[in-house]
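For this view, one protein chain was removed and the others were kept in their places.
Coming up: subunit A.
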């Protein structure tokens, strides 16, 4: 049995923090899937920058180039999809939306989707909830409750550690969702207490 994860990343720069977020969300998911019986995991990354011209052509002509078609097929046939887009003007990027616009009808219906977004400041973090969630609700996707927004500051400050935790939590919850578990195992803070030394270590970073 093979489990297919398609990753859609809409970052533009090289290297891209959006791509980094997409990769880390995927790693966290694949790692957490190790605890579930889903067979071999195959990851296919769709970087929209690689098919930017093809997307424009598809919008104009109504059909996908061979290069774009293999990517659309990978997304439509995936068992789960991880998406990451930069936030432009309070929403997902235009290029990201072009890819969504040319997906075949019902390509993501009932597909579990993990949402991620990046932006210059944490003040954009609700873009996931007011832009991405309605879009994927319209597409009929099974949107994971935990999503991750990464602001520039999250990559290089005391918050960087928290970003790592948020990514792990999102990956663990997503792995549980897509492997059919109803929910991730709860941590009982009274049963499974964090040793004080660990708390101190965490603080020292």
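By definition in this document, a contact is a pair of C-beta atoms (placed from the backbone, for glycine too) under 8 Å apart; a residue touches a chain by one contact, two chains touch by 3 or more; residues count from 1.
Throughout what follows, contacts and distances are computed from a predicted model.
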According to UniProt, what is the chain that's been left out of this complex called? Choose from "Heme NO-binding protein", "succinate dehydrogenase", "Chemotaxis protein" or "Oxidoreductase". "Oxidoreductase"
Hey, which of A:15, A:66 or A:156 is the one touching the hidden chain? A:66
Suppose we count only contacts with the excluded chain; which residues of subunit A make the list? 56-57, 60-63, 65-66
